[in-house]
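The other protein chains are all here in position, but one chain of the complex has been omitted.
Up next, chain A:
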Amino acid sequence: MSNHANNARVNELIDSALADAMSEAGRKELEQLLLDSDEALAIYAQRCQFETALHFEIRSAAAMKRVDAAIAGLATPHTTTAHETALSQDGLPASSADELRRREERDQGRRFRRTASYLIAATLLTGFGLWFAQHRTAIAAERQPQPIARLEALDNAEWFGEQLAVGHRFVEGESVYLARGSARISMASGAEVQLRAPCFVSLEDAMLVCLEEGDLTAQVADWAHGFTVDTAALRVVDLGTKFAVSTNNLGVAEAHVLDGRVRVLPTVSNPDSPRSLLLSGGEALRIQSDSRVSTKLVADRDRFNVELSDLPPYKPIPLANTGKGLDLGDEDPHWRVVAGPGQSPSDFRPQYAVTCNADDRYLGNDPEHSQWISLSNPVRPGVPANSEFTFQTRFDLTGYDLRSIVLCAQVIADNGVKAVRINGQAVPFDSWFLNEKGQVFNRFHVINIAEGLKQGDNLVEFDVRNGVDHYESNDNPLALRVEWCAYGRPSSNPYGAGQPLADSPDFASPSS
């Protein structure tokens, strides 16, 4: 084994030991490496030193935070009591002019300290008041990470840790370490990505991949322009292209454009160089971050050009989050309330849902992503207790291959969701009803819709339940908030290549 391979293997074995995954064979192999190679021994020693240093750093930082908090807790204003003042004044000999001056200085100092103490106390109280006011209204969202990619194919692949199989759905923020072979990932945005081991990547979201180490080739669909690959040394933004990025742990990164164009932005810029650079097909750039040296190269097609156009890339499905981009009181043109309480269904008059204010106990509205909708704005006084309303929205699946659809709703409802239907068919999920005293509505529930979809127009309905108000009688707020994550492959391949989906061995329907 070469030195480089030895070093990589030592790191792998240490990684597996730290993950409680070291076998007896692995232990023996590590022992042999430490016996045979001084370099392996040096790596091992450094990794151990690093682990303990990290342990101490994190623990001491946590301890410092606790000390800070304790000091903040003790930060009470200093005031001199009347008794203390009397004693000190009585004790001062006021016979000489010097002593009087000193006393005056002391008194001034004391007044200054007292005033400063009052000011600090006032500031602390004001700050606490502001913090309390903000804290009371700022309810944090609780959400599960959204699915953003699918593991499409593997070639002699071995992962560090959990062995991922074809069909694995990656969620936002997921990191993977490909120890051997290669793997292909289909991003929900429409980028097809090939990883070559050893490779560390984080899939931050459908449009951003952080490459810590290794080689990555990406082919990006027309609708996914702006897809970005980040490394420690540079950021590569797609402008309609097929490109590759390579980086190692010494701060050297390369961007190779195989087709189209990319914009390259070094993370550490040289004041004498432009802050970004356009690269076209056939061009490449190498950046050494520590020396801030960049070198133009010819794109290495032999190394990076892999077939990624054999499958149609994923394409986002246009589905409307509740209240997105609307003002309070606006009717949401994508959402209707079609059923409500009454003696008979005809008693309820369907209407467009209305973007409403976030009640005190609701997660705050976020017009850029989603907002609460209800029957009116403001959401109070609300609707009758123990009632039920049906909200519906439509979406179009024309041109999508239904077997490839990933459709996931993240839902919050005051007070809960009783049923969900897709084209009239019940969607299986765990219904919920939250009606405790002081109940907070901030947790998104995930509802996957895997069956019942059809070509063309689709209708999805949510039966939202209202509960009782523990403080007032009868009417109380009811509201719904939905954020979608939806994508699928077009029926026909925009690249005009490859085999039909039905014949693709790695292709599986979302429900499989």
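The criterion applied here is as follows: contacts are C-beta pairs under 8 Å (C-beta built on N, C-alpha and C of every residue); 3 or more make two chains touch, one makes a residue touch a chain; residues count from 1.
Everything below uses one rule, namely that contacts and distances are computed from a predicted model.
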Name the absent chain by its UniProt protein name; which of "histidine kinase", "ECF RNA polymerase sigma factor SigE", "Lactate utilization protein" or "Branched-chain amino acid ABC transporter permease" is it?
-> "ECF RNA polymerase sigma factor SigE"
Of A:N11, A:S309, A:N448 or A:S491, the residue touching the omitted chain is A:N11
Go through chain A and note every residue touching the omitted chain.
-> 7, 11, 14-15, 17-22, 27, 30-31, 34-35, 38-39, 41-59, 61-62, 144-145, 159-162, 171, 173-177, 200, 202, 212-213, 232, 249-251, 289-290
